[in-house]
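Notes follow once the structure below has been shown.
A single protein chain has been omitted; all remaining protein chains appear in their positions.
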Amino acid sequence: MASITLPVGGGTQSGAAEAPKLRVSDFLRWSVDHKIIGVQYMAVALFFFIVGGTLAMLIRWELLTPNLDVVQTGTQYNTLFSVHGLVMIFLWIIPMMAGFGNYLVPLQLGAKDMAFPWLNAFAFWLIPPAGILLIGSMLVGAPESGWTQYPPLSTLYSGDGQTLAALSIHLLGISSILGAINFIVTIKNMRPAGMGWWQLPLFCWATLATAIIVVMATPFLAGGLTLLILDKIAGTSFFDAGNGGDPQLWQNVFWFYSHPAVYIMILPGMGMLSEVLATHARKPVFGYKMVAISSMAIALVGFTVWAHHMFTSLTPELRVPFMITSMIIAVPTGIKIFSWLGTIWGGKIRFTSAMLFGLGFLSMFVVGGIGGVMLAAIPFDIHVHDTYFVVSHLHFVLYGGSVFTIYAGIYHWFPKITGRMLDERLGKWHFALTYVGFFFSFFPMNFAGMLGMPRRVAYYLPEFQSVNTVISISAFVLGISTFVMLYNIWISMRHGKKAGANPWRALTLEWATTSPPPSTNFIDDPVPFHDPYGYGDKDSQAYLDDIDKRFGVGEDVPVPRPAVQPAASGD
Amino acid sequence: MASTTPSKPSSGGLQTTTIIAVVVVGILLIVGGIILGQATPLLFPQQASAEAAQVDNLFHIMLVIGGAIFLLVQGLLVFSMWRFRARKGETGDGEPIHGNTTLEIVWTAIPAVIVFVLTILSWQVFNSLQAPKPGEASVVVAGARFNWAFTYNVPLSILGYEVDETLLPPDVKDDLADDGTVSITSATLYSYVNQPVALAMDARDVIHAFWVPAFRVKQDLIPGRTTTVRFTPTVADTYPSGIQCAELCGANHGIMRADIVVAENEAEYNKLLTPILESRLFPPADPVVRGRAILESNVYPCYTCHVLSDLSSANWVGNVGPALDGVADRAATSRANATSQTAAEYLYTSIHEPGAYLVPGYGNLMPQLGVPECDVWAMVAYLATQSTSGSAPFEVVQPDVCIPQVSGPPGSEPPPAGEATAEAAAETEVVPAEATAEATAEGS
Partner (left out) sequence: MSQKTLEQGLSRHELQDLRNKRTGLAIFQISWIMTFVCLIIVNFWMRSSQPAWPPAGVEVDVFVPTLMTIALIASSFFMRRGVKALKANAIEQFTSAWRIGLGFGVVFAVVMAYEFITAPGSGQYRDVYRLMVGFHHVHALAIGYYLIRVYQNGRAGHYSPTNFWPVEGGASLWDFVTVAWVLFYVVLYLI
């Protein structure tokens, strides 16, 4: 057994490390510690999730009836969904994923911090002012052109709020570029000895793929928004057809960023999912290399599909190439889905809340995926373009996809972040309400869309009232489910059971230290296990037992330890 | 033993059983997909065009394949959850299977083949949707917040009776002289069964999208360019709100709808267009009546942004622009003072050049609608009557070219002879030389 590499190098620090105490005040001020920044990201993102969710509830309340009744004017309704979309994308999913990335990447690499701690903090602190700007934009001449901000509606027909919203998104774009540079440098330069590219945890792979998309695509958003803001405040007319401009220029520039942005939102979630499924099914990720490569393939092909958002506006001859690429991107996505199914096949599945959300993701994401392939087929897309079919599809991939993985990630890593377990019983309620509420909110939208209900309407034909009632009531259930999780976080932070260092007996490096980790993350340079997903490997139990021994086991042991301890391996 | 060792597709001993299992599951999936595919007609609205049949067909194929994949994934998921759950007291890990190259190639190749086939099928359907059809009828569509207008070029022959062309309004004469047809505009899209239609579409302000769910066609209208959409209706029917704007265009985007009427045949179609043509050929003599008729017909989007109680029966309930109740009083007093124009001029400018003078508190949102001169003056005449006192506080003098010579089609009440003659005489005096020459040429 002497060949086993132990997590804490050489055992020079044999004394059990003391987990630091977290204080709320640490999170309210400037800090360059990636763990604090990660939590700051997550807290701000959760706050904006509530804001965006409230807007969604207002939208669904309004849509209970075919005519305006909750809000006074169509413009107000347009503002609701425009800000809902912008908040959910730029202030909830992207920062939340960045939060997980910040917290986990250095830990998974066994590093002390990110490559540029100061830059990291700066990128985070751009978010609160941008968020205030975006929410404030609702008060000064509502932004009412959707999250896509198509000119000339956004430039010539919307108020000053539109300019503020564009500025806010500009700031958020810069924040995410700075964050991405940090991720790439950290992952490329700061891997520990013994961790080659093929020992890199899949969450790091996914974060790397995401960061590459961000640095290559977000500058286009910056360029496009610069033009949009100039059109609004400097009297230029880049998008004004009346003065020699072209509104379609915006569509191309915007979607060249915003389609890859979809992968910015889903890839980190897919990375988290690989961690969660492997850990809770106690089995290696099936086809690790293909899962890693498919992240990169999605990132790459993702740059070539943007114009499928313009199948009803693009010159007809140009549409077909984008159909081909959009179809192709289904292949790496399919590889991932089947690899995850292969991962749980033959495992010892433990139905923790994290795992339930992971499995829920598989079940829901495949619906979004199938819808996505249907939308890639131009003739069908022409019919359902800009209808509730698309609303359904995008929520299946962003809610059933990204948000389910975020939930899975929260249940999985909350013990590491706080040192306490989330309540599993509440977690299961949360899952059940979310799953049911989500499915019945968004699946019926497919029917509404195909039967003729366009998206972004405050008024609809009376024949769609029954389906909208079902959707709205389910959406309220979905809204309530969020508070179950928030309540769970609230009480578990103080009263949750002690987690210990490695409650799930996971092999990646973030578990080879105390929960929460000390400010330098590790007492000494940790040595990664030779396979981040080596579950079932004969040496893995010894490695995990060593972690238990050094850092202690929590009060509650969700993953039972083997009855027979391997005879004192290290000492 | 069997319950703890997961079966692996590649295990040598299980070869035959595996093959049988795969075949059985495959058949079940195909059957399941086909059963799900049966739902296709329920998911779509009425199938009322040649295009709709093609699109529905394509969707049917995708639903069968997608349904099978859906069942496969959910089936594997539920099966694994049950079969590979950790039993009470179990502490070990699953088998360390890291992958299976054959399996990975299979699940890369099969989706690749599926999307390849779907791409080819979609391509074919798309080409046939886009292809120009022989004998296409052409209709010009204008989209403006928040209304659709359809312009048809029709020959006088659809009337079924002779018309004295020399007595037609001058703009109609010009129109006829161009190509032998008169353009007429309606807020309703008319067509007839099996007649291929190509719509040439322009957006007057922002991007709109022309969508007919029953026809399964959609195309954006983009300012600065003319876009085309083609369809061939196959079911004679009236489609109330059959057209729906599908691209967010502002406050009342949701009610930017229009009706479609598909006639049985060309004769019925012509019958539908006849009253619209007649109202253009024989406009009412009284400009107030004419102006009201124009605004009531909803061919201009005024009603979607302005409210006017006199026209509330014609949906004049918009809330985006200034309310028009009592507009004549305001034009005569405060607005005329602020713009140093006469009240009539002010109203005219506000329609013709909407950005010139803005009512305080309102943005420059009204587009240039390209309303013909005489229609603007008729609207001004009508709006001048919208005062609290009930009578026009100021006079609107119609330009001479806008005074019609005849006031109704044959068979209707003829205008008083004297008045008509007087007007005709007045007209002769002001018509420029070349117009007279043209009329003479046409007559000869």
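Worth a mention:
Lettered A and B in written order, each chain numbered from 1.
The working rule: a residue touches a chain if its C-beta (ideal position, glycine included) is under 8 Å from a C-beta of that chain, and two chains touch if they have at least 3 such contacts.
Quantities reported herein were computed from a predicted structural model and do not represent experimental measurements.
Within the whole complex, touches from the chain that is not shown fall on A. Checked against the full complex, the candidates A:Ala43, A:Leu249 or A:Ile473 give a single residue touching the omitted chain, namely A:Leu249.
Between the chain not shown and the residues A:Phe124, A:Trp205 or A:Phe238, the one that touches is A:Phe238. Residue A:Gly223 is the one among A:Gly136, A:Gly194 or A:Gly223 that touches the chain not shown.
Note that of A:Ala19, A:Ile181 or A:Leu341, the residue touching the chain absent from this view is A:Ile181. Touch with the hidden chain on the side of subunit A covers residues 115-116, 119, 177, 180-182, 184-186, 188-190, 215-220, 222-224, 226-227, 230, 236-238, 243-246, 249, 252-253.
Basically, only the chains that are shown with their structure count from here on.
Partner subunit A is touched in their complex by these residues of subunit B: 6-8, 43-45, 54-55, 58-59, 62, 66, 69-70, 73-74, 76-77, 80-81, 84-86, 89-100, 103-104, 107-108, 111-112, 115-116, 118-119, 121-123, 125-126, 129-130, 145, 205-207, 209, 211, 213-214, 216-220, 222-225, 227, 241, 244-255, 319-320, 363-365. For subunit A in complex with subunit B, the touching residues are 73-75, 78, 144-146, 150, 152-153, 156-157, 159, 241-242, 245-248, 281-284, 286-290, 312-313, 316, 319-320, 323-324, 327-328, 330-331, 334-335, 337-339, 341-342, 344-351, 359, 362-363, 366-367, 370, 373-374, 376-380, 382-383, 385-387, 446-447, 450-452, 454-461, 534-537, 540-541, 560-563.
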